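The complex is shown incomplete by one protein chain, all other protein chains being positioned as in the whole.
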Amino acid sequence: MNQILTYSVYGSAILVMLIGIYAVLTKKNLIKIVIGLSIMDSGFNLLLVALGYIKGGTAPIFSPAVAGKDVLMVDPVPQALVLTAIVIGFGVTAVALSLVIRLYRKHNTIKIDEIKTLKW
Amino acid sequence: MVANPILYIALPLFTAFLVPLLAKLWKPLVRIVPGLVLAYLAIMSVVLMQQVSPEKPIIAMIAGWKAPWGINLVFTSFSGFIASLISILAFFIWLYSFGFKKVEFDDAQKYFILFMLLTAGSIGVVLTGDIFNMFVFIEITSLSAYALTAFYKGRDGAEAAFKFLLIGSFSSIMLLLGIAILYTYTGTLNMAHLALLMPQVPMHAKITSFLLFFVALGIEAEMFPLNGWAPDAYSQAPGPIAASFAGILAKAGIYALIRVSYTIFDLGDHGGFELLLVMGLITMVVSELVAMRQENLRRMLAYSSMGQMGLIMIAFGLGTKEGIYAGLFIMFNHAVIKSLLFLASAYLVYYTSRKKISDLDGFGKLLPLTSLLFGLGAFAIVGLPPFSGFWSKLSLLIATANSHMEFVLATVLAVSVIEIIYYFRVLGRLYFRKAHKEIKVRKPTWNSVVTMIVLALVIIAVGVHPDFITGLLHNAATDLADKADYIQKIIPDLFSQTLN
Amino acid sequence: MKKLVIISLLLVLGYSLMNTFSDIEFGKKREGISSYFLEHSPDDLQVANTVTAIVVSFRGFDTLGEVTVLFLAATAMGTILFRRRSKHTGLNPQRKSPQASRIVQAAGKLLFPAIMILGAYVFIHGHLTPGGGFQGGAIIATGFLLLLISYRQFKVEHKYVTWIESLAGLSFVTIGLLGMILGPHNSFLENFLNVGSLNDLLSGGVIALVYIAVGFKVGAELTGILDTLINIRETGDID
Amino acid sequence: MNVFFIIIMGIIMLAGVFAVIRFIKGPTTADRVVALDNLSTIVVATLIFMGFVFQRFIYIDVSLIYAVLGFIGVLTIARYLEGGI
Amino acid sequence: MIGAAIYAIITKDLIFATIGTSLISLALSVIFYLLHAPDVALTEAAIGVALSTIVFVIAVRNTKRYEED
Partner (left out) sequence: METVLLYLGYFFVSLGAVFLFLGAFGIFRMPDFYTRLQAGTKSSTLGAMSLILGVGLMQPEWFFKTLIIIIFIAISNPISSHALARGAYKTHQKPLTDTIDAYEEVVKEDETKNEEE
């Protein structure tokens, strides 16, 4: 049972990540590529949080309800890392999209094949 | 307090947040204050370099938590050397670009903010002792690099920046995956602690994560199949920024690569160093060959820069102390000389939009000083005797000979010949061709002249008297080679626990 | 053909990752630094939310970097899109897009204060409940977004945004530097205040202050990003 | 009472499945957005219910924020359709 | 969620793709919640659902809506 869960959770996270990478590598549309980047990040975030999960654990917050009791808590470090990763991912997405808008202004297209002043 | 490694990060960030407010007070402050801060950092690194020794690294805690639990900054002889190099170089690049975009105030403000953050991020990558923190700093560095690449409106900067961003995003996702693997097997993020716990990681996970790290950091360090961003970014960015890419960004990238492969992973016996060596060889040969065919001066310099990075990788890939010494020497030289070349070339191609080498005919008479400095840089980088490049190449050759790699030695020599050919082609055009009619040239401003002359003086000084720097390099090499010492200095308690 | 190569490459990558991660059992407790955090966050710092304690104190440097990344993103977008504020001062350019319906406008007016209060609640209680500076900042930015999309004449005052952004960032770094002077270990971002007791609003010492600064900064930065993007048609000069 | 929770969750999940089907099928943008809107309502309800199942009071904050922010995404796309942004 | 990811990739209409990413964020946020990570769920909700969506929508608005072959 646990084995199945392991495979399915990690497998789906990795699959989402691979879908994102596939989109980045094959798509011709610039916005599609940026969407691929954001999907890639999502997959990774899921993977990392899943790695920090502990069965039967609860959120690492010592609220009055659990204070003083001996409760199992999930690993807080991956959560903190994911928090950072999400915010950084958003920053990168925003910058990427502004680059896309500027490329569109200049070349009047968002197809990657038609923007080829430099060698790709 | 006055000289603390944390100030390397804290002060530039403080200034970057302060600059928009300063702009409201008095506009020239936007230019002056970053320079003052960078000057302070440069002086501070001199002070710190005198305090530090391989036996006594400076370790700065953050938020009062000891090493494996909190983040710490580690200023050892090795990391401190590179951090000092970066900060001093950053000061000179600031001096060069002091008058940059004097007319358009808003742009200048952004330029200085981004440049400060680029410097801070690179120094952060070098100094941090925590692997996730390194990721954050790499992200800061690369975001400011994207923005600076797309800085000019008329050029194709946006395209280069987008390409750079794509590859950079791959790099960051690979890095994150590597970090995730290491974290789950060891439960820690501190580099020294990771190195200590590395034996308990199973072999296949170790190899996977090593490859992920290698690819991710290889992108930053301009390793061969992954350096598609570099020539475009170098050629589209503003001149001083191209210099800082070569001198600052690439240095941070290669530092991270070396730190990861030397300290964290114990793959020396399983081909970890050989991988570095082979990739370095391929990078060097391919990029020097491509550099020969380039028409565009900036692109040629960019490919030559990649070739030098390959040389550095070869030196570190030898895995011996001599190799490390040679690699550090090349790093130093490359930072100084390539910056000089890029800064000088910025004036050579100032008014030509295509930046073709063939447009450079007869510039030797039009811009005598700049051309002279460019020529000096070219002589130095190919490794001709009176300049500093000679000593670094010599030490590399000795190191390869001592580890019995004749093939590598021969290749390095052959590639040097190629390098000589293409640099001399440019010099020939500069001095031995007649100028086209009606060439507009721009005379360099006083601050850029001062910058270039100082860099040239450094090259000559080190070339005539290499002992200026060999002591520092020896200390740094000793420091990097001794991994157990690094672990013990950072986490003494846990280290002694595992011994018992 | 190219696609096939890429797919096979991805399969190799996926296989090796899966191979690595399938050894790690899902939901199993592992040794590591996290147990130290779970022990010391309530005891030493008196912070209920361990994630907050890690983000702000143990790994506070990451947070500083993260805030910088957002600041950088805002600056970078300004650079990339050539937004020149000086050109438009006093003109107050109006967006030409159609006005939102009155219902949406009324809702914007009604919900905006509520969202602001919610955002403030989230970042003030960052050390007690889930959430904190980033989330609170994002919520505040969303509140401004609501106004931006429901009123076309609504304009974010850049003067204030810049001031808030800079002051919040400066106070973050200043708190860190104060820690170097006043803290017991003389290290950056160190706590130098009384930590209070667990689950009080005034607990955690410097953590709450840092998260408030982060909240203001993130809110201002995200608002700036959104405003830059929304006004792009009118202010970005087209070449 | 576990059976009761499972039944409720099953019903909600079934609702989610229908909304997702409409999301995939929906011929126009607006249809998809309706499905998204409905899904976010369902998610708010689910989150509160799961908080109850987990018996953690603090989890409610998440759904509180979801209730506020989920609609702004929908509103944005609606304004886009209108030509408003 | 995987379905939404695939959908976001294959569809030709970029607005649909944007809605797809929004849906991914939604699902991701629920999963984070179920994995007992409310902080992350909150962040994903705040950034993924509202802000990311609008950033993409504005980008589409300023460029082209349909992806042509």
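Per-chain numbering from 1; labels A, B, C, D and E assigned in written order.
As a working rule, a contact is a pair of C-beta atoms (placed from the backbone, for glycine too) under 8 Å apart; a residue touches a chain by one contact, two chains touch by 3 or more.
Computed from a predicted model, the values in this text were never measured in an experiment.
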item	value
Shown chains touched by the chain that is not drawn here	C, D
Of C:V47, C:A100 or C:V122, the one touching the omitted chain in the full complex	C:A100
Missing-partner contacts on chain C, residue numbers	98-101, 103-104, 107, 110-111, 114
Contact set of chain D toward the excluded chain (per top definition)	4, 8, 11-12, 14-19, 21-22, 28-31, 33-35, 37-38, 41-42, 44-45, 48-49, 51-52, 57, 60, 63-64, 67-68, 70-71, 74-75, 77-84
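Just so it is clear, only the chains that are shown with their structure count from here on.
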item	value
Number of hops, chain B to chain C, where each hop joins two touching chains	1
Of A-D and A-E, pair with higher C-beta contact tally	A-E
Computed distance of Cα centres, chain C from chain A, in Å	17
Residues of chain D engaged with two or more neighbouring chains	54, 58-59, 61-62, 65, 69, 72, 76, 85
Residue numbers of chain A (touch at least two other chains)	15, 21-22, 30, 47, 50-53, 57-59, 61, 63, 77, 79, 83-84, 87-88, 90-92, 94-95, 97, 99-102, 106
Interchain pairs in contact, sorted by label	A-B, A-C, A-D, A-E, B-C, C-D, C-E, D-E
Sites on chain B touched by chain C in the complex	1, 4, 6, 9-10, 13-14, 16-18, 20-21, 60-65, 68-71, 105-107, 110, 113-114, 117, 120, 124, 128, 130, 132-133, 136-137, 139-140, 143-144, 146-148, 150-151, 153, 158, 161, 177, 181, 183-190, 193, 202, 204-205, 208-209
In the complex with chain C, residue positions of chain D that touch it	58-59, 61-62, 64-65, 68-69, 72, 75-76, 79, 82-85
Contact set on chain B toward chain A in their complex	132, 136, 139, 143, 146-147, 150, 156, 158-163, 165-166, 169-170, 172-173, 176-177, 179-180, 183-184, 189, 228, 232, 236
